[in-house]
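One protein chain omitted, others in place.
Read from first to last, the chains carry the letters A and B; within each, the first residue is number 1.
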Amino acid sequence: MEEQTKNNLTAALESLLFIYGEPMELKKIAELLEIKKEELEEIINVFEIQLKSDNNRGLMLNRIGDQIQLATKPDFHKLGEKIIKEEIKENLTPAALETLSIVAYNGPIARSMVDYLRGVNSGYILRNLLVRGLVERYPDPQRPYIFLYNISFDFLKHFGLAKQEELPEYQKYNNLVEKFKLASSDKTSLGETKT
Amino acid sequence: MEEQTKNNLTAALESLLFIYGEPMELKKIAELLEIKKEELEEIINVFEIQLKSDNNRGLMLNRIGDQIQLATKPDFHKLGEKIIKEEIKENLTPAALETLSIVAYNGPIARSMVDYLRGVNSGYILRNLLVRGLVERYPDPQRPYIFLYNISFDFLKHFGLAKQEELPEYQKYNNLVEKFKLASSDKTSLGETKT
Partner (left out) sequence: MSMAYELKLEQFSGPIEKLLELIEEKKLEITQLNLAQVTADFLTYLTTIEKRAPNILADFLVVASRLLLVKSKALLPNLVLEQEEEEGIRDLEERLKIYQEFKAARNHLKNLWQERPLVFSREFLASRFSYLPENKSFYPPKNLKPSDLKNVIDRLLSELQKFVYETKDFKLEIINLEEKMREFLERLKTAQTVNFGKMTDSQSRAEIITCFLVILHLIKDHLIDVQQDTHFSEITIEKIQPRI
């Protein structure tokens, strides 16, 4: 293999694993990069050594059978725990509280609708609530690429409630939002993404 | 700074941004890495150049104001599209393009200034851009009742740019409006509200 191509393929492999996040089959990677599995093995070897030997790099390659995954080096696991603790110990921000109340009163609800009601993109905040276990999500049975969000069972239990409908004045606020939903129904099908 | 420490800090920065995923405030990063903000700026510079100049690397560093995020290089967008299959097509209507270009070349910018340049109330369009995640806003540190609008990291992703200043002829058009802003500052100070 030429030096130039090999470089580009290492970079391609890095960006692929970065986006995907989870362990990925070698067969699938070879397909996506449009190379043979032997070539891929060669590139993986080079990449693995680069990551390991370079003190500038904070990442490493995990191999599990026929799968590989990009992950942080063990040296930085403490750092990861620190971020999580920081994020979790903080009380909810006003924006998070707003998002949570919409999901609590109107879940299951698509992200685009939360965005519309709040007037601002809420992807990161929903993800944050998800990580904290306050909110759950599952794919919309009607629309395969869209997730629906709802308040988690754990959180309801924490409040001492058996179901969402026991939230104060649930019916009133739920109806109000349903009205807004109808008014905006033309648009929600347009710009939705799976998040 | 010693060479060894600097290496470790670059690696720590990489793993931190890798774990966090979303854009991260410099202040927060400096706290987590237990270094001063000036030291962090230095490390960011080194990291940014490394990523850009090394053809082995598939990642780049995006920056808006005091936030940074790790992302894939635009060269690999076809790979990204193959993995992330859902529809994330965003089109720009005439009013959105008009408003977005003012924000892109002149953000952070107050709404009153956008209104004044376009000659029309831009509240709805800005809200729509916020909902679509192409624009972000935050309270003006000098005038807490006024919001400043700027482009978002998602905006950069649609252009494959690492920062706002990489927009073509950025300086020229930024200066153009800056001059105008100064000349008209007495007029716009009248009708401003937080919207």
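Observations on the model:
Everything below uses one rule, namely that contacts are C-beta pairs under 8 Å (C-beta built on N, C-alpha and C of every residue); 3 or more make two chains touch, one makes a residue touch a chain.
Keep in mind that what you see is a predicted model, and the values were worked out from it rather than measured.
Note that of A:68, A:117 or A:148, the residue touching the chain absent from this view is A:117. Touching residues on chain A toward the chain that is not drawn are 15, 18-19, 21, 71, 77, 80-81, 83-85, 87-88, 91-92, 97-98, 100-102, 104-105, 116-119, 124, 127-128, 131-134, 152, 154-155, 158-159, 161, 167-169, 173, 176-177, 180, 183-184, 186-188, 195. Residue positions on chain B in contact with the hidden chain: 18-22, 60, 62, 69-74, 77, 80-81, 84, 88-98, 100-102, 104-105, 116-122, 124-125, 127-128, 153-154, 156-160, 167-169, 173, 176-177, 180, 183-184, 187, in rising order.
By our rule, only the chains that are shown with their structure count from here on.
On the side of chain B, the complex with chain A involves touching residues 4, 7-8, 10-16, 18-20, 22, 28, 32-33, 50, 55-59, 70, 72-73, 75-76, 79-80, 82-88, 90, 127, 130-133, 137, 152, 154.
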